[in-house]
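Apart from one protein chain that is not included, each protein chain of the complex appears where it belongs.
Right, subunit A next:
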Amino acid sequence: MNDIGAFLLWCVFPYLALGSFIFGTIIRFTWFRGGITAKSSELLEKKQLMIGSILFHVGIIFVFFGHVVGVLIPKAFTDWLGIPNEVYHIGALVMGGLAGFMALAGMLLLTHRRFANKRVFSASSFSDLVVNLSLLIIIILGLTASLVEGPLHPEFNYRLNLSVWARQLFYFRPDFHLMLQVPIVFRIHVICGLLIFAFFPYTRLIHALTLPWQYIFRRPIVYRRKPSIRGDQNR
């Protein structure tokens, strides 16, 4: 890969993807709030959803936080805490692997359900199918990267290049040379992840960004009254 290609891929494309994510999220929450739902299909099929959805969601939440830790916390910090590199990696592999396989099992079942169940398939939009397949692909890529490709390249430590590059993105000085040291499956996984971020706000995935915090403190029965435009109410 020549330098220009690598530069475009690792220094320009991530910003396009994240820009699309931020732009879409703002647009969606400002002008298209009404369309934000998780697009439940539980009414149409319930049994497979129970297992698939719980496995996937619980798994993916752990996976998400695992990525946050792996990418955002510098190696220097864990070294300073006195955690040896081997211990860190084995811990990450075991916990990440468990969460990853949970998400994979859930997503396999959900994908099967979405394509094989007549009712669910008929009620799915093109976007739903794309989201479903891309999530499945990225989970498989992620697991392949850490459990197959990682052990095949024992000299490779993502915390010394991939994570550094990712952190550099946040202060706008990414160095694409770091990514050239990264094995291929990791790289494809990153690109797929960025792509998902890019279309995230335009699909059902947006539901992950809305949490009904106000429900915790709200009183149970909600009353609404249209504001009066005239002063007197009692005539």
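Here is the rule we go by: a residue touches a chain if its C-beta (ideal position, glycine included) is under 8 Å from a C-beta of that chain, and two chains touch if they have at least 3 such contacts; residues count from 1.
Just so it is clear, contacts and distances are computed from a predicted model.
Peer 1: For the chain not present in this complex, what protein name does its UniProt entry give, out of "SRPBCC family protein", "ABC transporter ATP-binding protein", "Xanthine dehydrogenase family protein subunit M" or "Nitrate reductase subunit beta"?
Peer 2: "Nitrate reductase subunit beta"
Peer 1: Given the contact definition stated above, which residue among A:H112, A:H153, A:H177 or A:R218 touches the chain not shown here?
Peer 2: A:R218
Peer 1: Just checking the interface: what residues of subunit A touch the absent partner chain?
Peer 2: The list for subunit A reads 33-34, 36-46, 49-50, 53-54, 57-58, 118-119, 121-123, 207, 210, 212, 214-216, 218, 220-230, 232-235.
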